[in-house]
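Note that one protein chain is taken out, while the other chains of the complex remain in position.
Then we have chain A:
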Amino acid sequence: MYLLILPGALFFLIYRYVPMLGIVIAFQDYSPFLGFSGSEWVGLQHFRDIFSSAEIGRVLWNTLSLSMLQILFAFPAPIILALLLNEMRSELFKRFIQSIVYLPHFLSWVVVVGVFTIFLRGDGIVNDILKQVFGMNQSIGFLTNPDFFRPLIVLQVIWKEIGWGTIIFLAALAGVNPEIYEAASVDGANRWRRMWHITLPALRATIVIMLILRLGSVLDSGFEQIFLMLNSFNRDIGDVLDTYVYTKGVRQSDYSFATAVGLFKGVVGLVLVLGSNYIAKRMGEEGVY
């Protein structure tokens, strides 16, 4: 039995737990030539640098504002779609729509960003339509104007994940006893009231759990997507913690500082999940664990 566990255990040990030991370099001035043992200890120096750096402040703000926009717009989108799907009478049509809206989830971010790029660039079809149908005489620089960066990120997330996100909510709705709906309509509740008083409360526990999980990753902003969307026009507004760690650590080989930033991110995320789970439980919800 232990033989069976061995390969997996080695994987977790080497690629998940050994890196955690590697976190010590956040407290060193790590140099690849001197190694972990030879590098000089600098204590909390890098963390002091993080909190006094204006650049980090900007990156942190970018990360948080993107996350907030996502929670505000991309988080509720699948819930609304699940409610609407649940109201569809034709089972066949419902399944047809479902299989189409799930599809983008399986595409790579390169493809999604690529499709948006092709559609939105100066001579792309969206600008063509704006010019032809709405008589605009200049192209809109969707990809070069930093004002469009955040809306585009949120829009891409919605396009890619809205369908996939409904699965878990639809599963919760499948468990609702249909007799409750019948009883409500006998009592004269119309469609909206039934949605509001039966369907939505049925989703409550699931929504809370999903929100907790989402809150735990407010400092994750979807690395690949952001990295692919970054260009020289939007770097000021688009750089997030993950892309910053990549630039600092891998591109500029500032391993220790980048590790310190990553550790800061990981700890805040951990505290947020545990904290919001605790609060959810205190509020009488089930929580994640």
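In this text, a contact is a pair of C-beta atoms (placed from the backbone, for glycine too) under 8 Å apart; a residue touches a chain by one contact, two chains touch by 3 or more; residues count from 1.
As a working rule, contacts and distances are computed from a predicted model.
*Asks:* Which of the following is the UniProt-recorded protein name of the chain this complex doesn't show: "Sulfur oxidation protein SoxY", "Carbohydrate ABC transporter permease", "Ni Fe-hydrogenase III small subunit" or "Molybdopterin oxidoreductase, transmembrane subunit, putative"?
*Replies:* "Carbohydrate ABC transporter permease"
*Asks:* Specify the residue from the set A:Phe27, A:Phe75, A:Phe149 or A:Tyr255 that touches the hidden chain.
*Replies:* Final answer for the missing-chain contact: A:Tyr255.
*Asks:* Using the touch rule from the top, list residues of chain A that touch the missing partner.
*Replies:* Residues of chain A in touch with the missing chain: 1-5, 7-9, 11-12, 14-23, 25, 81, 84-85, 87-89, 93, 96-97, 99-104, 106-111, 113-115, 117-119, 125, 128-129, 132, 159, 163, 167-168, 171, 185, 190-191, 216, 223-224, 227-228, 242, 245-246, 249-250, 255, 258-259, 262-263, 265-267, 269-270, 273-274, 289.
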